[in-house]
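Working notes, structure below.
The other protein chains are all here in position, but one chain of the complex has been omitted.
The chains carry the letters A, B and C, assigned in the order they are written, with residues numbered from 1 in each.
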Amino acid sequence: MSEATATPPAGLNADMEEAGFYHECALNGSWTASRLAMGGLSFLFGSFLFAYFYLRSLNSGGRWEGSGYHAPSMIMGTVMMLMVLISAGINYAAVQRIKAGHKKAWQIGGVIALLLGLATISMQIFELLNLPFYPASSGFASVFVGFYPVFIIVVLSAMIWLETLLARSRFIPGIAFVEQPPTYEEAFVVQRFQASVSGFTAIWNYLAVIAILFWFLFYVI
Amino acid sequence: MAIEIEPEKAQGPSGPVHAAPGNSKPWWARPAVHTGLIGAVIGYIIGHWLGNLISPATAGVSSFSTGLSDVRNWPLVLGYVFGTIGWLAGLGVFNDLGRLMLGKPLPDAEHAPAGGVAKYFRYTLDHKVVGIQYLFGMTTYFLTGGLFAMAIRTELLSPTYHVLNASQYLMVVGEHSTMMMMMMSSVVLGPFGQFFAPLMIGSKRMAFPRIEALAFWLTPAAYVILLSGILLGGFPTGWTGYEPLATQAGPGMDTYALAFGLMGISLILAGFNLIVTYINYRAPGMRWSRLPMFVWSMFTVSFLQVLSVPVLVAGLYMMLMDRTAQTAFFTNQLGGSSYLWEDVFWFFGHPEVYILALPGFGVVSEIIPVFTRKPLFGYRVAAAGMIGVSLLSFFVWQHHLFDSGINPDMRPLFMLTTELISIPTGFIYLVAAGTFWKAKITFSVPMLFAIAMYFNFLIGGVSGVFLSDVPADVTEHGSFFVMAHFHYTIMGGLIFAFMAGIYYWLPKMLGVKMNEKLGKWHFWTMFITFNSTFLPLFALGMMGMPRRVFEYQRNLQTLNDWVSISSYLLGVSLLIFLINLIMSTLVWRVKESGNPWRSRGLEWQVSSPPPPENFERVPVVLSHPYLYGVKDAPPVADLNPPVGVVASAYASAGLEA
Amino acid sequence: MSLPARIVTLLVAFAAVVAGAVFLVVNYIASSLPTVHYVASGGVVNVVLQEDPQNNDPSNPDWVSYYVQNPQTKQWVHTTLFSVPKHTRVNVTILGYDGCTPLRNNYWSQVQGTTGSTVTVQQFATVGKPIDSPTTTKMINSWSNCAVAHTFAIPSMHLFVPVPSPNTALFNKDACGVSPCTSGPHSQETFSFMSPDHAGYWRWQCFIPCGGGFLDGNGGPMQTIGYMTGEMEVSA
Partner (left out) sequence: MAESQAPTAAAGKAEPNHAVRIASIWLVLAIVADLLIYFVWQPHLPPGRMSDNARGQQFDITVMAVLCAPVLLGVWTYFGYALVNWRRRAGDTEDGPPIEGNGKVQAAWITVTSLIVLSLAAFGTYELIVPAGAGGGEGPVPIWKPSGVVTTAAWTPGSTHTLVVQAIGQQWNWTYRFPQFGGMETTGLELPINTPVEFHVTSLDVIHSFWAYQLGVKADANPGVDNVAFVKPLQLGQFVVRCNELCGIWHGAMFDYGNVVTASQFQSWATSIQTKERANGTLAALPPYATTYDPTEISQLGQAWAKLGIVGAGGYYYPGPQTGTPGDPVSP
């Protein structure tokens, strides 16, 4: 077997070997998990997408929007969408900085991204409580009132994740991002942190795309 | 190189080291079921209060639209939601999240489950404990659902006289069907999937043990919430929850949506964890072509769960929003559509059927090579069959709607896709047929159940072909024929496979043997009474008896009585099983530490029950688990590989620096 | 955790489960409704029902509800289960205390299945005070006059009877507020039918979507035995 013929690196012991193996598993797992989560979330949001187009095309009772329909505030909707977009953009840019070892830059970017995300959530809740239509007044209103709480919960979960990353980054010396830390244990911690950051970045970028998509559906067309 | 000004701290790179939460606290102060219950009660009270608080806020909405439901749903729904959160908080599910949010490192609690029996009542992260928890949980849920089934059959003893009145009958039908459908999705994936996922792929751990344990601890909440529907008058819709009847229904309907939704989340989480584990945590040498068939089935089922169940969760959420926030997703006059529910529900509902069927295929495919002493015939075909079934299952949901008037012109297409799915399903039979060819069959109890599974599922599968054909479906749709069909696939397939799995794997899981003699009694009574219960239902359906009715034509009474009496005997048979399970595991405890079936499966290469870390070292898998009868077959794995072999299987920058 | 402590815990948990199960069973039994038995005298059975705008029984939802009069005690029983002997002429009297609601399907305005396909209707200002003389009619239009409160229907006997609402002006002034109603404006409707030839259970129901607050008015009392639907038992 090919596995059995390789020569072991010098100075390797069984515990180190095993730690390395599961470390590698965890790094790959982090990548898989974030992509899989995107798949599951796509089906969740896809249900609302389906509901949107289904009810829109059926227009049952002539009440997809109804004759006395008031659109939700375009300004608020656009601002909220942009905040998610900017938050994702800042995080993405900050992640490029941390790869170059600028931990502080990422931390600042992360905090801004976090605050923008939380601001979006607050603004979204405010909008839901002050809508110009009742939830049952039309199909559009139903999908609108139904979709955004789900989106809020998902964004909130992402923000909690970002917060844990920020909290964790405090204990990782910035130098560790550019230089091999003295022990494997420390190297593992840094690498896992990086894997988690990259997983988060992927999900948060994905959610920004979702935000744009539904903004387009609810506010533009 | 960037210059970082970082205060040097006397601490590890992962932050200050905290003392692991040891057993220093007394047992009652440590999170377990009792603190979970306290949390649930507190959470319920908070949620109920909050619901009452926001009810007036939506009262204007309600009076505007005349209110789609007169019942005050907010306090109930929020009570249950917060109660569930409180239950999880009481169990200590969020403790680690709190640590993470403070930047503290997580204690390694995966392999140090404290205490003897007590660990089974805690939020324990060891996948082996979770597997046992699932095993007893699922058995409880299954038997509860079975009791409801017997209540249904009691009512159907007479075409007119009512033991249960009309609403009680619907309540019992709803409880039985929802309990079975939501819980039995995990009946194999829970106990065996969680217990054997790492063992079969040669891993010491799961990818996300916290998610795994959370998936289990959601099931008792779902169970209790669903049963609490009885106190609220039940729900009249059965497990399909058809709108707009569900919007019309009383508060029991909320328990349906919440319980099914929680169980849905549990399924998503469990599947998510398994997929990541299977992809990334396989031992060196555990190639895709060496994966045990059971792992393949769990893998494909997990994909179905992660991708299709979110659609159900979204649908149930829409139902709850209609009932609380007064949206109108499913109300035709207000811009919604009852068709929307049918589409969303069945888009989940058909993959759900395969979520229920595939684990059964996996279990029997795992068992027959052992007891025929032959390699599994056509390994690739078997894996391809499972993948094919799970892919196709996303494209057949409209066959539940053949008579509904939704897209009638699409019926030929869905007829075709539905019938196509019998090709990959047929692979399972090809594999079995090849494996039995010139075999050396041992009729052990697990093997008997596995053979019975093939027998029952064949009837279920062939009757499914009748249902897939639109003209024949016009007669059979929504009748007892359908009922018989899916009981043959789920009970006859999945539950028989579950039983096979228990008899096969219990020695591994608990280190004790099930009683063989009682096992044989259980098998023969269950096999005969099962067929005697469900075979006549095909005839009843063909003769014009719809599902979920409490009155039927007088000429159908004889058959119905036959079925009812058979179902009681089936209950007796399951009682034998229950006695066997309890006595074998708790009283007799005949030790079994080795490999009683002489299986080549990787899980059997370690002692029974498996050691805390599963394997002493990361094993290196050397060959296929099914190489029975192969001369000079290499051992399935090297359990104690020389240092360096594992390391060379992965490329780690850290180690090669 | 010591062994005795564990055993005690398990026992307590077991006791809790048993207590829960007993509670469920007791709750289930306690929820079953009484049946009012009518017996024939002179080949005729007189069934008396009442429709109330609200049920005041504190233990139940305050939905619109039917009441059945016990023939011996003349007490109103909050149930919708009653029994009549088979193959007997049944004279039904329904006292309608509830205001009008439009039918879902105005076809049910037509009287069907009673002797002569008619009902006899009289309006009362309060008990014992008629304000008009009895009239016999084959149909009470629910839409154009909004004169129907509920219906009484035994579908499998093809018996469908609209029950008129009380005089609107009087009803708006002093509708009966305490159930079972013993005073206040009401309508009185009488009709007859022959009970079936064999024993069994016949469901009866209202076809007015009177479950106010439920989707299309069809939930709640409409789907709850003891309110706007029930069973007529035909005894041998």
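Rule of thumb we're sticking to: contacts are C-beta pairs under 8 Å (C-beta built on N, C-alpha and C of every residue); 3 or more make two chains touch, one makes a residue touch a chain.
Keep in mind the model is a prediction, meaning the values are calculated, not measured.
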{"item": "Shown chains that the omitted chain touches within the full complex", "value": "A, B, C"}
{"item": "Chain not shown: contacting residue from B:Trp28, B:Trp49, B:Tyr161 or B:Phe443", "value": "B:Phe443"}
{"item": "Residue in contact with the excluded chain [from B:Thr372, B:Ser390, B:Asn531 or B:Ser648]", "value": "B:Thr372"}
{"item": "Residue among B:Gln133, B:Ser158 or B:Ser479 touching the omitted chain", "value": "B:Ser479"}
{"item": "Residue among B:Asp96, B:Asp469 or B:Glu516 touching the omitted chain", "value": "B:Asp469"}
{"item": "Hidden-chain contact residue, picked from the options B:Thr35, B:Ser186, B:Thr255 or B:Asn332", "value": "B:Asn332"}
{"item": "Sites on chain C contacted by the missing partner chain, in the whole complex", "value": "53, 64, 98-102, 104-107, 109-110, 112, 138-139, 141-146, 149, 153, 155-156, 158, 160, 165, 168, 172, 203, 205, 207-213, 216-218, 222-225, 229"}
{"item": "Missing-chain contacts mapped onto chain B", "value": "60-61, 63-66, 166-167, 169-170, 236-238, 240, 242-245, 248, 332-334, 338-339, 372-381, 401-409, 411-412, 415-416, 419-420, 422-423, 426-427, 429-430, 432-434, 436-443, 451, 454-455, 458-459, 462, 465-466, 468-475, 477-479, 542-544, 546-553, 626-631"}
{"item": "Residue ranges of chain A at the interface with the undisplayed chain", "value": "60-61, 63, 66-70, 131-134, 137-138"}
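In this section, only the chains that are shown with their structure count from here on.
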{"item": "Mean-CA-position distance for chain C and chain B (Å)", "value": "44"}
{"item": "For chain A paired with chain B, centre-to-centre distance based on mean C-alpha positions, whole Å", "value": "28"}
{"item": "Touching two or more other chains - residue numbers and ranges from chain A", "value": "none"}
{"item": "Chain C residues counted as touching two or more neighbouring chains", "value": "none"}
{"item": "Parts of chain B lying in touch with chain C, wherever the complex brings them together", "value": "27, 33-34, 66-71, 115-118, 160-162, 165-168, 227, 230-231, 233, 236, 244, 247-250, 331"}
{"item": "Touch list for chain A against partner chain B, complex", "value": "1, 3-4, 6-9, 12-14, 16-18, 20-26, 28-29, 32-33, 36-37, 39-41, 43-44, 46-48, 50-51, 54-55, 58-61, 63-66, 100-104, 134-143, 145-146, 149-150, 160, 163-164, 167-181, 184-191"}
{"item": "Chain B partner contacts - residues on chain C that touch it in the complex", "value": "1, 5-6, 9, 13, 24, 27-28, 32, 63, 200-201, 203, 211-216, 218-220, 223-225, 231"}
